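A protein chain is absent from this complex, but the other protein chains hold their places.
Showing subunit A:
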Amino acid sequence: MSISTVQDGVSAVSAPGPTTVKADRQLHNRVGLLTVSPSVLALLVWMIVPLAMTIYFSLIRYNLLYPGDNEFVGLENYYFFLTDEGFVHGALNTLWLVGATLLISVVAGVLIAVLVDTPFWGRGIVRVMLISPFFIMPTVSALVWKNLLLHPVSGVFAAVWNFFGATPVDWFAEYPLQAIILIVSWQWVPFAVLLLMTAMQSLDQEQKEAARLDGAGPIAIFWHITLPHLTRPIAVVVMIETIFLLSIFAEIFTTTGGGPGYETTNLAYLIYSQALLQFDVGMASAGGLVAVVIANIAAFILIRMIGKNLTEKA
């Protein structure tokens, strides 16, 4: 800034008159604009074009089975999407899936992180194994769960049930949503463990010792020292996991295909099924925009609730 001001001053002296100074400044601005514009433009196109297209599709009749019949229908697609019986199921299932997985991963994550914080033989290996499920592709882990673990005939769980003389459970038929929650939790608990385990290492040991001297047992130390120390990383876990869990798709696609009925259909899967099973691009676009709005509402609420926790200085 200061350099350009000096240069302005110099040019003003050499060529007097306010118009020259103004022109000079305009040139500066234009050069700046010119240099940043490609990236801004690229970003704009990158974001605006798909959004605009989605909005456009959501306002017209656009079914792949009836090409050419693309008249403007206003908010009809939205109306049909929101009143579709799948929407209520999708919304509730999404809520369940996100809520239950969050609860499981935070509770299990905290407990596991606290447990592996105490030194024991082979701790390094245990830590690596604990976080490894996170690095397996969702489709792969879903297939492993479906065919090797939960399968009512050849699954490991069925074998255990048989060993105790019980009838094996057909998980995806009897408890489909719970089974999906189990699979998703198996993938996302490690993420919570990873974050919380690292956070545990920054817990001041002297604080714990001070608490011991103050008469706190292990449980009191957990409640009054460890858990407050972990609130911030827990907030991070909740924020990040919410964003990813809202769009869970592969696990449902590979295991239940959204069924039976609508029992495991979440919003992401509903949109998919509208677009590619019922070929209704217009309605799927409307659903996508509804999902965007919902995700934004969730993000807004989260940031209001726990964002303060993050920005506050330690």
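Brief remarks follow.
Definition applied: a contact is a pair of C-beta atoms (placed from the backbone, for glycine too) under 8 Å apart; a residue touches a chain by one contact, two chains touch by 3 or more; residues count from 1.
Quick note on the criterion: contacts and distances are computed from a predicted model.
Candidate names were "Cytochrome bc1 complex Rieske iron-sulfur subunit", "ChsH2 C-terminal OB-fold domain-containing protein", "3-(3-hydroxy-phenyl)propionate hydroxylase" or "Sugar ABC transporter ATP-binding protein", and the UniProt protein name of the unshown chain is "Sugar ABC transporter ATP-binding protein".
Touching the chain that is not shown, out of A:L27, A:V126, A:A173 or A:A210: A:A210 (per the contact rule at the top).
Annotation for subunit A: contacts to the undisplayed chain at residues 204, 206-207, 209-216, 220, 224-225, 228-229, 231, 313-314.
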